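Only a portion of the chains appears, each positioned as in the full assembly.
Labels run A and B following the written order; every chain starts at residue 1.
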Amino acid sequence: MPNASLLETFATPTRTPFVIEHTAEEFTSLCPKTGQPDFGRIILRYCPNTVCVELKSLKLYYQSFRSEGIFYEAVTNTIRDDLTALLSPKWLQVASKWRGRGGIHSRIIATHGEVPAPWARR
Amino acid sequence: MPNASLLETFATPTRTPFVIEHTAEEFTSLCPKTGQPDFGRIILRYCPNTVCVELKSLKLYYQSFRSEGIFYEAVTNTIRDDLTALLSPKWLQVASKWRGRGGIHSRIIATHGEVPAPWARR
């Protein structure tokens, strides 16, 4: 079951704004309709405020979806909401990319806050 | 025959705006002039309002073009119109990419509404 209490933080090491991106290649959950496993990639990007998410705790949080029956859209919005609550970031984006079924593959993008200028104009 | 009545929806799981993209790799229809099969990829992107399109119903809807004689431009605009009518989305884009014939391959892009900021500044 998705378990946000697994997430831990550490203090942001600088006051200068910067952007962090963590790409998890090996996300898996279950389709709530058929019980078949879904496989995807979760890309988290954020501009931290006072705290950052600790990397190993993020991995364990993602693994807590392994036996959960949950739709693509709900996975993406749940992660966005849990991490926004944890980090109170200046900006946060969760993009999920799914390997797909039946010849259709999908991508969901959920955002919190305004894209910071250095990222928008990369 | 393209059959929009195959399409089904489900309630959007969150009120926070987000973007959904479904890429169908295996679209096929017929050339209305020659009867030769056309092969392409259909990319649907949208920002939902109150409902989302159900993925399996989308696949069946796409399959209803299999024996239809229809031009590239009409395929793309028909899908845009059918899905806009179904979803009343904040934004919707249909991009079709065709394998081509005679050394020319094509892409058609049809849109409804304004590109949402997070997508435009990815």
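One rule holds in what follows: a contact is a pair of C-beta atoms (placed from the backbone, for glycine too) under 8 Å apart; a residue touches a chain by one contact, two chains touch by 3 or more.
Remember, predicted model here, so these are calculated numbers, not experimental data.
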Complete complex - number of sequence copies, 2 represented: 10
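Keep in mind that, in the parts below, only the chains that are shown with their structure count from here on.
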Centroid distance [mean C-alpha coordinates] between chain B and chain A, Å: 27
Chain B-touching residues of chain A, taken from the complex the two chains share: 71, 73-74, 76-77, 80-81, 93, 100-112, 114-115, 120
Chain A-touching residues of chain B, taken from the complex the two chains share: 12-14, 16-26, 52, 55-56, 58-59, 117-119, 121-122
